[in-house]
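Heads up, one of the protein chains got dropped from this complex, but the rest are sitting where they should.
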Amino acid sequence: MCLAIPGRVIEITEQHGQPVGLIDFDGTTMEIVLTFVPDVQPGDYVIAHAGVAIQRLDEAAAAETLRLYDELGGEAAGDS
Amino acid sequence: MKHLDEYADPVRARRLLDEIRRITTQRWALMEVCGGQTHSIIRHGIDQLLPDEIELLHGPGCPVCVTPLETIDRALAIAARPEVTLCSFGDMLRVPGSSGDLFGVRSQGGDVRVAHSPLDAVTLATQRPDREVVFLAIGFETTAPANVLAVQQAARLGLTNFSVLVSHVLVPPAIRAILDAPDCRVQAFLAAGHVCTVMGYDEYQPIVDRYRVPIVVTGFEPVDLLDGVRRAVAQLESGRAQVENAYTRVVTQHGNAAARAAIAEVFEVCDRAWRGIGVIPASGWRLRDAYRAFDAEARFDLAEITSAESPLCRAGDVLQGRITPAECAAFGKECTPRTPLGATMVSDEGTCAAYYTHRRVTMRQ
Partner (left out) sequence: MSEPIDPATWSCPVPVGRRTEVVLGHGGGGRLTAELLAEVFLPALGNPLLGQLADSTVVTVGAERLAFTTDSFVVNPLFFPGGDIGSLAVHGTVNDLACSGAVPLHLAAAFVIEEGMPVETLARIAHSMGTAATAAGVAIVAGDTKVVERGRGDGVFITTTGIGLVRASVDVRPERATVGDAIIVSGPIGQHGVAVMSVRNGLEFGSPVVSDSAPVHGLVAALFDAGIDVHVLRDPTRGGVAAVLNEIAGAASVGVLIEEATVPVSAAVRSACSLLGLDPLQVANEGRVIAFVPAADAAAALTALRACAGGEGAVVIGRVVDDHRGMVVGLTAIGGTRVIDLPLGELLPRIC
């Protein structure tokens, strides 16, 4: 379960007392409620499920993960 | 798509597969809990690409599959009422109850609608004060933030025509129940990445401590899944048992504090029946007393519902990884995606449906 897709925050408005983000998912845009990611700014990435952002995406962690994959093959698998 | 496509990259996938092959020296049985992960595994052919020594058992992580039969029957009864507009995620509309499903209710005149978000149902309730709007609030922990926000919003707006039929299920108790089963073969778990996005992974440490099984928080894209398998196998091969996070870009140890606080405000833990498995204590969430006004079970006086599963259906054994779908006598005969007996055959991510499609290729080749 849990189809949750990452998208970029374009702008944030307030609706019914809640912060709502217009999120760009690679061309498709949707309004996503940002109540649970209060520190999010335009330009950040969030992961959205059922109309609600459940977390801000940590781009540094993402970059680190990809770097790890790209270094695989030479060293033994270890904890990260 | 950024932060998605990178994790479907064939080169990275190949690197991980090679690494898994390199470190695997014996047979291991891993279970992925989340139905979305099962779907992705089948969709990308990951189980075919892993070395034969690694067996993936598919767990009960499909809320469509495990929503209790009684809940479906209640939803059907509520939706059949003329004053009710029942809104649901699309996934649920196809699930068979004791007799019929929500689409059948619709074809007989019931007002059943698909919603992408429970908040859409709240909006509908404000626009249609003449209707009793009910939202079928199922899901794992991932969906709770949305369901909880909907209830809080309804409360703030003072709506009297909105309620939710709650059937939330929790992952950690399910993992414990699987591990407690005497014939449990699972040696490591891939924990559900989006569940842990909300909840963090604190809850898994006691499980690791008690049962000594590796638990790796894993994402959904092919590279994420392969990395989860790699880390689990690495732990198993070296005799370690730890909670490990392979989905660091969205999962942190304590999860989303704001979401957890809202969930704690609206929901409380309860026993929950899992379709095909039975009652797992403290494995569900229900509305707290303070929100009883929004509880569809309290609002609608439903006549005693007798729920009865097909005696042929072995979805429960499948959900616990005890049998593969192919080992069920009804599989592919009485029970097919076209004529399902149980929920595991209905859902796209239900193990039986996934196997039905996959199996055809294996047989004919």
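For clarity, chains are labelled A and B in written order, and residue numbers in each chain start from 1.
In this section, a contact is a pair of C-beta atoms (placed from the backbone, for glycine too) under 8 Å apart; a residue touches a chain by one contact, two chains touch by 3 or more.
Remember, it's a predicted structure, so these values are computed and weren't measured experimentally.
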Per the definition of touch given earlier, which of B:R21, B:R81 or B:R94 contacts the omitted chain? B:R94
Contacting the left-out chain: of B:V114, B:A264 or B:V279, that is B:V114
Using the definition of touch stated at the top, determine which of B:R27, B:R43 or B:R292 touches the missing chain. B:R43
What residues on chain B make contact with the chain left out of this view? 1, 4, 8, 10, 13-14, 35-36, 42-49, 62-64, 87, 89-91, 93-94, 96, 101, 103-104, 106-108, 112-117, 119-124, 127, 139, 143, 222, 336-340, 346-349, 357-358, 360-361, 364-365
Residue by residue, what part of chain A touches the chain that was omitted? 1-3, 5, 22, 25-31, 33, 49-51
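One rule holds for everything that comes next: only the chains that are shown with their structure count from here on.
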Once bound in the complex, which stretches of chain A touch chain B? 1-6, 8, 16-18, 25-26, 33, 35-38, 45, 47, 49-52, 54-55, 57-59, 61-62, 64-66, 69-70, 72-73, 76-80
Residues on chain B engaged by chain A in the complex (per definition of touch): 1-4, 6, 12, 15-16, 18-19, 23, 34-36, 61-64, 89, 116-120, 139-140, 142-143, 145-146, 149, 153, 156-157, 192-195, 197-198, 220, 223, 227, 230-231, 234, 242, 244, 248-251, 256, 258-259, 262, 349
